[in-house]
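Note that one protein chain of the assembly has been removed; the remaining protein chains are unaltered in position.
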Amino acid sequence: MFDILADRAIYMPIIVLMMMGLYVVVATGNLVKRLVGLSIFQTSVCLLYITVGKVFGGQPPILPPAHHGEDHGEGHAAEAGHAAAAASSHDAPVHDAPAHDAADHAEPAHGEAAHAEPAVADTGHAEEAAHGAASHAQDAVQHVADAAHHADAAPVHVEGAIDGVLYSNPLPHVLILTAIVVGVATLAVGLALVVRIREAYGTIEDTALSAADYSAETGGRE
Amino acid sequence: MMELLGALIPSALAQHAPVLLVVVPLILSPVAAVMPNGRIAWVIALIGVAFTVLMLPPLFAGVQADAVMSYALGGWAAPLGIEYRVDALNLPILALVGIIGFLCTLYALPSVADEVDEGKRAIFYATFLVCFAGLLGVAVTGDAFNVFVFVEISSLSTYGLIAMGAGRDRRALTASYNYLVLGTIGATFFVIGVGFLYMATGTLNMADMARVLAENGHDRVTQAGFAFIVVGLGLKAAMFPLHVWLPNAYAFAPNFVTAFLASTATKVAFYALIRFLFSVYHPDVTFVDLSSTWVFAVVGTIAMIVASVQAVFQTDARRVLAYSSVAQVGYMMLGLGIGSADGLAAGLLHLMNHAMMKGALFMALGAFALNYGVSRVKDLAGMGKSMPATSVAFTFGGLSLVGVPLTIGFTSKWYLILAALENGWWWAVAALILSSLLALAYVARLLMPIWFENAPTHGGAVPKVQRVPWLMAVPMGILALANIYFFFHAAPIVNLARGAANAVMGGF
Amino acid sequence: MSPHLILRVVSKLLIPMIVVFALYVQFHGDFGPGGGFQAGVVTAVAVILYALIFGLDAAKAAVPPSVAQAGAALGVFIFVGVGFATLFLGANFLDYDVLHPNYEHRSGQHYGILLVELGVLSTVSSVMLVIFYAFASRVPDIKDEEW
Partner (left out) sequence: MGFDLTQILDYSLIAMLLAVGFAVVRMRNLFAAVMLTGVYSLLSAAWFVSLDAVDVAFTEAAVGAGISTVLMLGAMLLTAREAEPGGATRHWMALVMVTAAGAALFFAIPDMPVYGDAMSIANSYVGYEYMVQTPEDIAVPNVVTAVLSSYRGYDTMGETTVIFTAALSVMLLLGLGSKRSRKKDGEDKA
């Protein structure tokens, strides 16, 4: 149990932060401060999403520029098998794969690249590339130490990596970009309402507002 | 050029109908926003909404042919891209929002001209178009995060629209603010829930989520996600203990906004809840099954009674109907909680019927307000003589709300009772009857002054009979007559509801 | 707003640089962090800074509120309009591939992303300005002593 929680300890303070925001929203009567609480609540939810997408030893999800455009085979190859050793045939990209990561995963890399071969081979386009990858992978273990510096080194397969480089998950980032924008839009509308309420009532405290409404309903008009 | 014309032929149009439904109002909104005067903006809004209604027939045809119409936005197939998905469940909701939206837009011109400043009307209609498109977007999407985005589109516009009631009563501002805070909490809860589902499935497409959940089974994350989604959408749908934002929002918004929101917004949120409960999660999963009995049925029953009691004691006519709405959501929750296809069908039937009742009722109240500026129950005195036609429409809606035979209110309550009896839930039937009696009480409180009291005389002068602008009278009349018509020709809507329920409950 | 010389000179130098930075963020979004949304915020900040230093009226003379309002509408129109353009070209909504026939270089995707990011830039920068104008034009009714 302790191990299970220790691996996920990071979520606990985030939950506490979320609840702090929620507490402020509900517990305060000041209309501006409630919006402050709301924005803290939302920001903390953003933190939750992003921590889920984090990968240790990962890079921001920006692929090296040299990488895009040319090699068709690569996409197919990787598609064919999730664990397939993605091989870039024409332009071996220069990555700065952290050496210790590569070393950690050297053993699985060996085995998986070998049985990735049949899965990849049937995609005609990628055939050549796959063979290259597989044969390279045979001696990947020797290569790992200098993989980072080797311009034409075969990409060492790390679990979940692209060309030997781990990237953090881009999807939560995209979702949270949207959520942040929604948050600021809500904040703007909320603040505009607060300004109007202040002009109409002369106060922005919840208790005073309720009192004003109550007297208007019972005593005041007609 | 040929391609351009080719795209205009109906078959090409039909193929893109699921997305056109939403994006046509959406692209017309910025156009309306820059119009110099409100009348032109209204015409643009009407065009957008009418186009949506035109898109409904191809959708009906498509669903009849293939059961599911899937549309890959951006051309990216489902788990990577966002998918629009029309099936038997959301088709009635789309039809409901489209048709009621169209009727409300007709109604809007005279009503908005009375209640909103000339300088703001163009922006008002632009905001309405965004709200309309947002509601449709929630109903048509098959992507969990896209639901959130469109919920926020419709909500943000709603906050602005409700606050426009401030011209009459400043309480519209506080009502809108409270709705904003609670609505945002609800939306954030929903995002947390979707995040949990994403953690457990790695995807955002609802059908794909359901597939992964069926393979991997459920764990603590999906259970917590379930709770957060229910609370989040429950806030939007004004499910009983989470309804506190609704009465004031409906009571102080401009009349047209109330008529539109009361018959569409909570319905769409309720649909989204059903979608998550039955399509993403599965009704056979233990905790979903338990929650439908113990959360939806029991809380729904409590809502039916408590909210009806609250409705009886309101002094503001629109607030009476607003609390009644909370009670009606209770009926739908009960239908959902029964847990059978019949129960769900009854709940959905009541959802559609309630939209027609409340549409007619709020439109009639808006007509009273337009001519005499009345909003409180006692001010309705003598309306039967001053505005007889509107009063008749109001009466039809009111009787339907009670569930008097010969109205659709009776039809849906009848099916609810049958479904509850199938389960042997006598207590639910008893509560339903009690709640109907309470409904009789609060509707009678509204109808009595209208028909049996004389209008207060102002210095001896009796108020003259006043006509309602035909743009208001026609949609109001249509909705009021629909309350009677569909009692005698119930088959089409009953079949829609049955089809929807069977689509998610695995037909029988 | 007191016409402070140093502030004026520094901001006159700074504002063009902010705008250039915004453009960099806008068009470098394909390669690094950034994109229409961030660029829009930065652009709006340039005008807001101008308003803070030279006064609200000067800013309104430079970028009139009606222009900002139109810009907000225009951005949404561009974004949804790109979707309609793809529809008319015979593809699904927002399927950028058809915007350029040469699929090999994914130019359609590049054009599409460029266009929609422009839409986002227009809407976000204008909306931020609209909101700023709306708040700044209200006369504060609290006296300074209450601080």
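Which chain is which? They are A, B and C, in the order written, and residues in each are numbered from 1.
Assume contacts are C-beta pairs under 8 Å (C-beta built on N, C-alpha and C of every residue); 3 or more make two chains touch, one makes a residue touch a chain.
No experiment lies behind these values; they were computed from the predicted model shown.
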In the full complex, displayed partners of the excluded chain: A, B, C
Touching residues (missing chain, whole complex) on subunit B: 26, 29-30, 33, 73-74, 76, 79-82, 117, 119-120, 123-124, 126-127, 130, 133-134, 137, 143, 145-146, 149-150, 152-153, 156-157, 159-161, 163-164, 166-170, 189, 192, 196, 198-204, 212, 216, 219-221, 223-225, 227-228
Contacts of subunit C with the absent chain, listed as residue ranges: 25, 29-35, 37-38, 41-42, 44-45, 48, 60, 65-66, 69, 72-73, 75-76, 79-80, 83, 93-94, 96, 105-106, 109-110, 112-113, 116-117, 119-120, 123-124, 126-128, 130-138, 140-142, 146-147
Hey, which subunit A residues sit against the chain that's not shown? 1, 4-5, 7-33, 35-37, 39-40, 43-44, 46-47, 50-65, 67-69, 71-72, 74-76, 78-79, 82, 86, 158-162, 166-178, 180-189, 191-196, 198-200, 203-207
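One rule holds for everything that comes next: only the chains that are shown with their structure count from here on.
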Quick check: which two chains are joined by the most contacting C-beta pairs? A-B
Measure off the straight-line distance from the CA centroid of subunit A to the CA centroid of subunit B, and report it in whole Å. 35
Residues in subunit C with touches to at least two other chains are numbered none
Would you give the residues of subunit A that are in contact with at least 2 other chains, written as numbers and ranges? none
Mind pulling up the subunit C residues that touch subunit A in the complex? 31-33, 37, 105-106, 131, 134-135, 138, 141
What part of subunit A is in contact with subunit C in the complex they form? 60, 62, 65, 69, 177, 181, 188, 191-192, 195, 198-199
In the complex, go through subunit B and note every residue touching subunit C. 3-4, 6-7, 16, 19, 23, 26-27, 29-31, 33-34, 71-75, 126
